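Working notes, beginning with the structure itself.
A single protein chain has been removed from this complex, and every other one stays in its place.
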Amino acid sequence: MSVIPGTGAGAEQLTQFIERIERLEEEKRALMADIKDVYAEAKATGFEPKIMRQIVRMRAMDRDLLSEQDALLDTYRDALGLR
Amino acid sequence: MSVIPGTGAGAEQLTQFIERIERLEEEKRALMADIKDVYAEAKATGFEPKIMRQIVRMRAMDRDLLSEQDALLDTYRDALGLR
Amino acid sequence: MSVIPGTGAGAEQLTQFIERIERLEEEKRALMADIKDVYAEAKATGFEPKIMRQIVRMRAMDRDLLSEQDALLDTYRDALGLR
Partner (left out) sequence: MSVIPGTGAGAEQLTQFIERIERLEEEKRALMADIKDVYAEAKATGFEPKIMRQIVRMRAMDRDLLSEQDALLDTYRDALGLR
């Protein structure tokens, strides 16, 4: 088994690591396709994906932090006449 | 059930779409953590994650295209003395 | 002058293109540093960069579209109790 310089490990081990990563990347692509499908389904129902993404981001936030950012955004928008 | 204007669908349906997306995003985060772990494991063995990522990209490419790009890169590097 | 296969142009021309790109990329990096500095200055004054970025995005939007998205976001947030 040819040892790869600087690693003390061989081609076989490198291949195993690469193949494990490839399987996980494949699963990740499939999941991202599923997510895309759900947004497409929601859009077909009349919902707006761009706004849904904002909702998902907001729901993942700490509720106090969300309120703080809401208040700050309102203050800045008022200050700049961005209504 | 309050219907959401412009959608003909209600809050319940919107909640279901959002919760499906959140579950899939959670799975995706877990997968990305697994991928990160494999690279860390490989690094601990002495392999170089940055080069492994190039290998993963190259293995995903069409072999003829990879050879074409190899040849072109060599040509440009020679032309610019980038050896 | 060595002609680069498939291009009918030589190393010198490739070098000129690459050097033009490098100069522009350098200018771009300097601009990005300037932008970062302004946010840092604003932060030191007490403003919140994250909210300022939202303001910059909103000001770049068509005003009617912004109002539409505001209304939709409010509707979805109410439907999901995200207040």
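Letters A, B and C name the chains as they come in the text, with residue numbers starting at 1 for each one.
The rule is simple: a residue touches a chain if its C-beta (ideal position, glycine included) is under 8 Å from a C-beta of that chain, and two chains touch if they have at least 3 such contacts.
Computed from a predicted structure; not experimentally measured.
Novice: Contacts of chain B with the missing chain: which residues?
Specialist: Interface residues of chain B facing the absent chain: 48, 50-52, 54-55, 58-59, 66, 69, 72-73, 76-77, 80, 82.
Novice: Which chain A residues touch the hidden chain?
Specialist: On the chain A side, contact with the omitted chain comes from 2, 4-6, 10-11, 14-15, 18, 72, 75-76, 79-80.
Novice: Which chain C residues touch the hidden chain?
Specialist: 4, 6-9, 13-14, 17-18, 20-22, 24-25, 27-28, 31-32, 34-35, 38-39, 41-42, 45-47, 52, 55-56, 59-60
As a convention for this text, only the chains that are shown with their structure count from here on.
Novice: I'd like to verify one number: the distance from the centre of chain A to the centre of chain B, where each centre is the average of its C-alpha atoms, in whole angstrom.
Specialist: 10
Novice: If you average the CA atoms of chain A and of chain C, how many Å lie between those two points?
Specialist: A distance of 20 Å separates the two centres.
Novice: Provide the list of chain C residues touching at least two other chains, using ranges where the numbers run on.
Specialist: As it turns out, chain C has residues touching two or more other chains at 72, 76, 80.
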